[in-house]
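Missing here is one protein chain; the remaining ones are kept as they sit in the complex.
Chain IDs A, B and C follow the sequence of writing; residue 1 opens each chain.
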Amino acid sequence: MSDETYTHETWLSPLSWRYGTPPMRALWSEAHKRRLWRRIWVALAETQAEVGLVKPEQVEDLRAHQDEVDIVEAHRREAELHHDLMAEVHTYAAQCGIGGGIIHLGATSMDVEDNADAMRLRDALDLLRVQLRQVCGALAVRVREEASTTAMAFTHLQPAEPTTVGYRLAQHGQDLLVDLEDLDRLRDELKGKGFKGAVGTCASYGQLLEGTGWTPAQLEAGVMGRLDLPAFEAATQTAPRKQEYRILSGIASLGQTLYKLAADLRLLQSPPLGEWAEPFGKKQIGSSAMPFKRNPIVAENMDSQARHLAALPRVAWDNAAHSYLERTLDDSANRRSVLAEACLIADDLLKRALRLVRDGTVVHVAVARNLEAYGPFAASERVLMQTARRGADRQEMHEVIREGSLTAWAAIQDGSPNPLADTLASDDRVLAWATADEVHGWMDASDYVGDAPERAVRIADALAAAGEAA
Amino acid sequence: MSDETYTHETWLSPLSWRYGTPPMRALWSEAHKRRLWRRIWVALAETQAEVGLVKPEQVEDLRAHQDEVDIVEAHRREAELHHDLMAEVHTYAAQCGIGGGIIHLGATSMDVEDNADAMRLRDALDLLRVQLRQVCGALAVRVREEASTTAMAFTHLQPAEPTTVGYRLAQHGQDLLVDLEDLDRLRDELKGKGFKGAVGTCASYGQLLEGTGWTPAQLEAGVMGRLDLPAFEAATQTAPRKQEYRILSGIASLGQTLYKLAADLRLLQSPPLGEWAEPFGKKQIGSSAMPFKRNPIVAENMDSQARHLAALPRVAWDNAAHSYLERTLDDSANRRSVLAEACLIADDLLKRALRLVRDGTVVHVAVARNLEAYGPFAASERVLMQTARRGADRQEMHEVIREGSLTAWAAIQDGSPNPLADTLASDDRVLAWATADEVHGWMDASDYVGDAPERAVRIADALAAAGEAA
Amino acid sequence: MSDETYTHETWLSPLSWRYGTPPMRALWSEAHKRRLWRRIWVALAETQAEVGLVKPEQVEDLRAHQDEVDIVEAHRREAELHHDLMAEVHTYAAQCGIGGGIIHLGATSMDVEDNADAMRLRDALDLLRVQLRQVCGALAVRVREEASTTAMAFTHLQPAEPTTVGYRLAQHGQDLLVDLEDLDRLRDELKGKGFKGAVGTCASYGQLLEGTGWTPAQLEAGVMGRLDLPAFEAATQTAPRKQEYRILSGIASLGQTLYKLAADLRLLQSPPLGEWAEPFGKKQIGSSAMPFKRNPIVAENMDSQARHLAALPRVAWDNAAHSYLERTLDDSANRRSVLAEACLIADDLLKRALRLVRDGTVVHVAVARNLEAYGPFAASERVLMQTARRGADRQEMHEVIREGSLTAWAAIQDGSPNPLADTLASDDRVLAWATADEVHGWMDASDYVGDAPERAVRIADALAAAGEAA
Partner (left out) sequence: MSDETYTHETWLSPLSWRYGTPPMRALWSEAHKRRLWRRIWVALAETQAEVGLVKPEQVEDLRAHQDEVDIVEAHRREAELHHDLMAEVHTYAAQCGIGGGIIHLGATSMDVEDNADAMRLRDALDLLRVQLRQVCGALAVRVREEASTTAMAFTHLQPAEPTTVGYRLAQHGQDLLVDLEDLDRLRDELKGKGFKGAVGTCASYGQLLEGTGWTPAQLEAGVMGRLDLPAFEAATQTAPRKQEYRILSGIASLGQTLYKLAADLRLLQSPPLGEWAEPFGKKQIGSSAMPFKRNPIVAENMDSQARHLAALPRVAWDNAAHSYLERTLDDSANRRSVLAEACLIADDLLKRALRLVRDGTVVHVAVARNLEAYGPFAASERVLMQTARRGADRQEMHEVIREGSLTAWAAIQDGSPNPLADTLASDDRVLAWATADEVHGWMDASDYVGDAPERAVRIADALAAAGEAA
């Protein structure tokens, strides 16, 4: 750890330099963590000054040196002490000639670390929620634009009936709104350990406060109020680790929405479908053989990272499940990785999702081509129904359509246009009940989308509202 | 599938016969699923009768045969059709001479199946919530009983400072209350697909309703109202699969609480600790060599099953993430297993947890033994503080205690009682500042539990309130 | 558990009736497990008779009743004893008037159960290996048939360069051969606990054998020889649980191959690609609107189940990791589910894979259509290279091709045939260096497949060899 700078001669997580955003990386940095620790020590000292346990000038001294984190020195001390928080106490104390002695007074390490971690998770959720609202806002625009653009819907990856491009996008939007509600709630419910000492009983604070007229709960309320963080009623050495499982599951649930969004857009970018195009840089290298080809690398990257994210809640489950009795330390090492990684991956996913949604292109010509190719099959139902209403023999009409459909399908497999509308509009058995124009009208699938446009608009409204709050 | 009865000559999931409870098993049975399908078909027909699309006597006929599920016949038909829902339609229709023809009118399979699955999940959550409230109620009793019973707390599996037995149990209770809130909310928010047709646009219903003055949304509202199930605004062929990930994560979170509860109680049942004992049957075989020994098999079983449960949310994540475009069918087969398994495992865990919490025994003699052995180390801090207040040299006192502690630790390792209180109460350097009685008083760790008793009682109150609602 | 038959009024795992095959289900049945237990007791008694500890007629009596498993009776006894193996001992003993008293002599439960479980896993691997070899054999045929059928290859789901249908299938074959090697090896290395008593030390056997001249290791060798199962050198109460993690990982690895196989075939069945068709039953219901449409339900089902399988190795990892000291029982309950489920899912996957591979159809017309649409882009490289060799200006030719490609791409997006070959073969700048026929020859991508055909054939040979051993 000599000079504490790192280069590409050592392994660096891609989340440190390639994926994720600077604010989220800074939030999970060692330096920021230590600044939070110091902020907590100051809040503790301020409250203890109110009680009369420490002097105002001591608190003042702590405040004066609050931002002077010196990681090199702290790590030097940790190499001896094998205890990172105590190393920070010593480092900080050495900077504070007047107040150094009162840092961490009556506290146990986890009173500081665990609250700081809760604050980091809270702030990380805040960063994610802002980005998520931006994605919602951007998606609202696209859903509205395309609310009535008819496109073939696919089930089993097979053309089915028509839908609209906007309604399809609205499905993702509906899921994102659920994610936003979940993250909002998780953020609002988030609690810290509070100040409860080594095993969560507040015994050490009780002793410290003997004769002051203060209870441990009052001291706790004072400090937590300064940190604007509610505390759990009960804790062991730490806050319940269940909270982290719930938060990581919520973040992974957002990751699931974004995975599906990206996966759908990857499929739609496949040229045989071809209905979507990613934004693409000017000098970006695609394929040398097909320079106009656009590999869906933004969406592929999202699926790759989302898949990693999906594996992380389980680690938090294990940490919560196996923290025996008043706490074992088998959570500590992996939390340094997985909490940050989950937040950074989600951070990166949202950044890419915004780009994908805002700057991607609906390829209307391909949308129309697919609708023409596959729409008539669904639409032929209307020919059946309308001619039947006029008295046609249902069985005969069914057979007409069936024959025409088989021929049409073979034509499509061969790469030809779908002849079904023409076939039906020129079949005497059909023309006995309707004009060719009527048949062509019924065979146009473009309005066979039920109330998808209205539903899409309603979701767009909700997305826009979420986006405005960003 | 010849005669559709199964014996132990074939593999039967232990959840069919060994674990889980009959009501939860019945809820996830094929027969019940088909009864729900029929209930949905009846609700659809009732609404369509209101619209005027079908006749009251047809609806009446469907209602009359609603419960006559015949799985053997349905499976016979499915073997030909390769489509389980259509096989049930045919089976049901064959039973309904008058109304058979209108079953499933205008609907797509998933309008029936997917709403039925939402109803199963809703009812399963209801079963779990009742059981969870019972566990809360039972735990409330134990937390209150032991709110002030001092016991050694362990961090790192090492004796630390005292806590109380009730406060320790209250931690589990606090987690259970979070789980209950989560399950309550998931249940309240649970939605069905509604009636939206093959790709979610309601197009087929629109056509069906042409000229009736009804909109698809009104039809949907009518049917869903009859089923008492809200519908998602948007859907593809199915409701968003995200819902199942969120529900399974919530159930797995409950599984995590119960895993930790069981794991802690397994440790506490280990004779070197020995503070807890599971309920034990009269003729139950323990160890032949140590007939009084009690293997913690209830708690071990819970950890085993909870671990299985922890693996299941990931399957639901995958289903949601990979349901491409308007739906692919790669969710279907595994949902037959994992939704039921998750609910059945949780069902079994709660059943065992209730037994463990309600009928388990706190072994007070062992609690006291451990407190005597390890409590004095923590309590010696008070000797330091009190003598220092009276003017003793802090350094000297620290050394006295350190020496005494080392000797005491060695005694304990050897299996002897902790001599530290006696040592200090007979050391002249200590007796210069306090009487032997005073020292013995300080060295009694039993009241060194801060406000743990009050916090335990507050959580017990919340648990009792939750339990009363059961 | 009254009469021990089960119907669809209770939850039955789909693996009991819908998925999986009868032999694999029978292998994991309770009845078979108990027959294995009895077989082990007989083998133990036979060896003990050799030692002189029990009498031949006692062994004979055990052998006579070996197959009379009576689960109803055994479960009745278990309800009292809370110990399933001891319940079976009592049940068996009640059937054996002469030998009943010597059943399980000197043994601990896990000497019987754990070896039986190893035998079940071994036999399950044998069932899987036979099926896997059949899939290899069937795939060999298809790879050979299509070794030289040129098709467009897709990277990023974008058309890239040509490959061959057979070479594409050979990739799956190459992975299956790795899986087969892994399963063969896991089967060959599979070991049982042996006969080592309650904590693995053989102490009880040592005492039993006192004065007989036999060592516990010799007794163990005698019994395990009769069971044809090697034993681990060391064991605790059980064999190391690591073995099950390794086996489940191996099975999940097979599941991964089959997942990708099915996923690829699902994509290829999507009509815009359309290069593959699943086998389809005569009366099977597809879509009513498009009766000729073929939903890839076999392949979708495979992906669904494989995804479930992928979650199971983790449970085995946990069982192995958390089996504390000489064994805790937190593996037992979930092993009843996950070992069987992993084998049954793999069993079902292989059954479907065989059908998919053997009876699926390559839609050559679609293969050709896609090659025509996208092949020219890759082939245009040859025009560049060949004209450059003859002295053409590389930059100019590159521009000619670029322009033509852009126009061609737009045509394809519009649903028209790819005009690139014609464009180049009629461009004067190209015709200055080559005849139109030469250009058309170069633009035919169908032989631009390198050595894919030969590599495909070599893998087909290996697959055929594996298949012949089935």
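Please note the rule applied: a residue touches a chain if its C-beta (ideal position, glycine included) is under 8 Å from a C-beta of that chain, and two chains touch if they have at least 3 such contacts.
Every value quoted in this text rests on a predicted model; they were computed, and no experiment measured them.
Visitor: Taking the complete complex into account, tell me which visible chains touch the one left out.
Guide: Missing chain, whole complex, touching shown chains: A, B, C.
Visitor: Which of these, C:94, C:234, C:432 or C:469, touches the one chain of the complex that we don't see?
Guide: Looking across C:94, C:234, C:432 or C:469, the contact with the absent chain belongs to C:234.
Visitor: For a quick check of understanding: of C:203, C:432 or C:469, which residue touches the chain that isn't displayed?
Guide: Of the candidates C:203, C:432 or C:469, C:203 is in touch with the missing chain.
Visitor: Sort through C:65, C:314 or C:352 and give me the one touching the missing partner chain.
Guide: C:314
Visitor: For the chain not shown, which residue from B:406, B:432 or B:469 touches it across the whole complex?
Guide: Answering carefully, the residue with contact to the hidden chain is B:406.
Visitor: List the residues of subunit C that touch the chain left out of this view.
Guide: Residues in contact with the chain left out: 153-157, 160-164, 167-168, 170-171, 174-175, 178, 182, 196-207, 215-217, 232-237, 240, 242, 245-246, 249, 252-253, 256-257, 259-260, 263-264, 267-268, 306, 310-311, 313-314, 317-318, 320-329, 381-382, 385, 448-452, 455-456, 458-459.
Visitor: In the complete complex, which positions of subunit A touch the hidden chain?
Guide: Within subunit A, the residues touching the omitted chain are 1, 4-20, 22, 24-32, 71, 80-83, 86, 266, 281, 283-285, 295, 297, 300-301, 303-305, 307-308, 311-312, 314-315, 318-319, 322, 328-338, 340-341, 344.
Visitor: Given the full complex, what residues of subunit B touch the hidden partner chain?
Guide: Spelled out for subunit B, the touching residues are 154-161, 266-267, 269-274, 287, 289-297, 300, 314, 363, 365-366, 369-370, 372-374, 377-378, 380-381, 402, 405-406, 409, 412-415, 417.
Here is the rule we use: only the chains that are shown with their structure count from here on.
Visitor: Can you list every chain that touches subunit B and also touches subunit C?
Guide: Correct list: A.
Visitor: Subunit C and subunit A are one sequence twice: same or different residues at the contact, by the over-half rule?
Guide: Looking at both copies, the contact residues mostly coincide.
Visitor: Can you give the rotation angle that fits subunit A onto its twin subunit B by Cα atoms, in degrees and rounded to the nearest 5?
Guide: 180
Visitor: Just how far, in Å, is the C-alpha centre of subunit C from the one of subunit A?
Guide: About 34 Å, centre to centre.
Visitor: Using the average of all C-alpha atoms in each chain as its centre, how far is it in Å between subunit A and subunit B?
Guide: 26
Visitor: Using the touch rule from the top of the page, what residues of subunit B touch 2 or more other chains?
Guide: 311, 314, 318, 322, 328-329
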